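Missing here: one protein chain of the complex. Every other protein chain is in place.
Coming up: subunit A.
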């Protein structure tokens, strides 16, 4: 009955029917604002928000519109992985709104039509600095979390190849190095994101940590994760075990696995980490990187691999490089080949308008002037990152 009424109302007002179905805390002001604005004239003010908060239902008609993610969901789905400026924005506005954009929609379409019997397909999001690769990845992760997939999200692989204070020689393999801090932090966030799966998945091997502790075969994965968090020395090995088990068991069909790595070009680049004798360490000598490389190969079924290549945070790559070939290098490109590249570009005029509208609605942009909009357009060249930084102080 509600649907019928809403369809009638929408036909009267010639509006999108999906608009009225959700009633969040934002809805009353939004609805009123949009009804007031849209009944007289449709075109002058771009529509910046949509009430459709489920990524699965996002379509072409939602391009350029912001959808809301509740703060509780944000804490569970994204304990890590959001860009720092976005986190600041969420804190300032008291709401998390993500813009629906074409690259993300394209990826969503592919993910909805994945055949889980086939090996995992690799998708690489690439683009210039500030165009929105990380936030598109977050959109995909939100979709997969809503669809109850297991999310394996590495927020920034570059952090694992630089500025590591304590490098230990790996207990498992003498040639490799452990990174206890990074591994334990990641395990904590992984646990927050995927609590419900950790008790369901059972380990298929016995793992001996040291003389007194071991994990028996058939115990839940949560134990391995706990062990990694408690004993920071074994954290890297715990991460390796988690990755191995998930890869093995995703083909069985109990869960669907999404491997999301931001800055995957770090896996095949150079590191700035040195041994005690000041000789450089290659990325494959780091246990975390070694295990992650195995994860990113497409020799497993039952999920998808979504990657981002970024120059920000990368080591020894020129500033203007953004293509996968340039950033991944020969080795990385050959390993990832074949993959589906998805270009994330600057905003188109409609998205730009919507972004400005969103800032104006939140009173973030305090100077509302037509000339000002043209100036922002010129200064930012419709680059989302630049626009956000420009609007921050205006």
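Keep in mind that, in the parts below, a residue touches a chain if its C-beta (ideal position, glycine included) is under 8 Å from a C-beta of that chain, and two chains touch if they have at least 3 such contacts; residues count from 1.
By definition in this document, contacts and distances are computed from a predicted model.
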item	value
Missing subunit (named according to UniProt) among the choices "Small ribosomal subunit protein uS7m", "Translation initiation factor eIF2B subunit gamma", "Elongin-C" or "dolichyl-diphosphooligosaccharide--protein glycotransferase"	"Small ribosomal subunit protein uS7m"
Contact residue for the chain not shown (choose from A:217, A:294, A:350 or A:369)	A:369
Missing-chain contacts mapped onto subunit A	88, 92-94, 363-364, 366-367, 369, 371-372, 375, 392-394
